[in-house]
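Removed: one protein chain of the complex. Kept in place: all other protein chains.
Showing chain A:
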Amino acid sequence: MSQESAMAEGGFWRDTGRTGIGAWIFSTDHKRIGLMYLYCVLGFFLVGAFLGLLIRLELMAPGPTIMTAQTYNAMFTVHGVVMIFLFIIPGIPASFGNLVLPIQLGARDVAFPRVNLFSWWLYAIGAVIVLTSLFTGGGAPDTGWTFYVPFSARTTTNVSLAVFGVFVLGFSSILTGINFITTIHRMRAPGMTWTRIPLFTWSLYATAWVQVLATPIIAITLLLVVTERILGLGLFDPTRGGDPVMYQHMFWIYSHPAVYIMILPGMGVISDIIPVFSRKPIFGYKMIAFSSLAIAAAGSAVWGHHMYTSGMSDLGVLVFSFLTFIVAIPSAIKVFNWVSTMYKGSISLEAPMLFALSFILLFSIGGLSGLILGAAATDIHVHDTHFVVGHFHYVMFGGTGFAFFAAAHYWLPKYFGRRYQEKPAIIGWVLMFIGFNILYFTMQVLGMEGMPRRYYDYLPEFARLNFVATVGSWIMLAGVAIVVWNLWRGLFKGEPFIGNPWGGASLEWSIATPPPTENFEEDPVVSHGPYDFKGAGVP
């Protein structure tokens, strides 16, 4: 470990109690827990990205390329499970949320520090169970990350264990949500009114409600899959009078809101970064804050748009289509407000800002292609094609993934007391951005032309675009590798990062770098808003 200088300056790196690994895995300090989450999610991101690369390699040319059909099925399932449940759901809320949220509120820790540690343990245990399922039993699950019945009830692969692992991960997510809601309600520093809460924390508040209100439904749904497999209850089995479409309803009642667990924190990150790097207060603070809640609320009522082709009444399709379009309104409010914030700002194009700007573009493309899927008529044309794959990668990776890296460049130097190098960060970002668009935009075109998703093989007419997409995946991963390597190297060996170089006005920039164990020497009294740069004494 080479955090000597950071440790020498003190901060939470200097442990007062246990030593060695115990100082981390038994620590109730929210900053240590946040960093443990960060290492885990980053590790799983790299695993998931590698699997994605292999999938693209297989699809580079028609016919078998590097793996069998069964391996391919397992590959895209594991890619999905790892990316969704181990990276993108806990990604920003559990890692950066834990690192930043209490400090932004002026609190010394979250409301339930021990529950917080327990959440991390559940996450670790759930991850181990999921990983175990890949190598034991009848082989890695091959159902797709949605575990749709009847296939998931019948396949001989190790679905039960994987599903149980996801159940444990859901528990972790619920406890984090409960902790954050309670913290935001009870632990705000004097003067930290609801309209002075930084927008990142606001977005975590909305996220936490979705975590608490939606996750139990997937818990019960996954338990049902296990009972189908082990006890044969037959609740989704048509020969026993069950209905497989009921599974899809219950699955998406959670999993569509879960999409907002993934994207809302990313939007929060962007809302914090854009004003700092534009040297201007955020435009429409209240609208951004409330639009998070509006997205959380409206996003909970749109699950049916995953099932237009599964057999629903025409009225049902109409209602779900309408509700889906409503979510576009608060999302657009955010985008317009970010752009308005930059208007006539003094924009400084450093790495966090570049990731934030690309977030706006990529998320907008993802959101607009979402409208094509939300409208029933066009959805039926592109349903279950590569268009859908392109769309959700635009939102999930182009949105949340880029926000994750924006957050990493923005906040991590604060916690490590060292910073990355600017030039490699920008080169990595350029490669990621270019490769990303080549990969996923091509996928959207492929989908429009009719290439189905999840298929192992395809017709020769799709060969050229698949090749292009695969080349895009290489460029993008080269960018990811540079970004991750540069962050890693910089945070442990880079130049010292002291004071408030970004010029942020929220509370985390007012304390020492790295933050002391107790966050604040004295309990802060908040007298200005998080984007009131003049009030914060920042030039």
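By definition in this document, a contact is a pair of C-beta atoms (placed from the backbone, for glycine too) under 8 Å apart; a residue touches a chain by one contact, two chains touch by 3 or more; residues count from 1.
Here is the rule we use: contacts and distances are computed from a predicted model.
K.L.:
I notice the complex is incomplete. Of the names "TldD/PmbA family protein", "Cytochrome c oxidase subunit 3 family protein", "Peptide ABC transporter substrate-binding protein" or "CRISPR-associated endonuclease Cas1", which is the UniProt protein name for the chain that's not shown?
P.N.:
Listed in its UniProt record, the absent chain's protein name reads "Cytochrome c oxidase subunit 3 family protein".
K.L.:
Among A:221, A:292 or A:486, which one is in touch with the chain left out?
P.N.:
A:221
K.L.:
Could you tell which one of A:100, A:206 or A:235 touches the chain left off the display?
P.N.:
In the full complex, the listed residue that touches the missing chain is A:235.
K.L.:
Touching the hidden chain in the complete assembly: which of A:181, A:204, A:295 or A:480 does that?
P.N.:
Counting the whole complex, the residue in contact with the absent chain is A:181.
K.L.:
Among A:225, A:250 or A:446, which residue is in touch with the absent chain?
P.N.:
Reading the full complex, the residue touching the unseen chain is A:250.
K.L.:
Going by the touch rule given at the top, which residues of chain A touch the chain that is not shown?
P.N.:
Here the touching residues of chain A are 28, 108-109, 111-113, 115, 174, 177-179, 181-182, 185-187, 212-213, 215-217, 219-221, 223-224, 227, 231-235, 239-243, 246, 250, 518.
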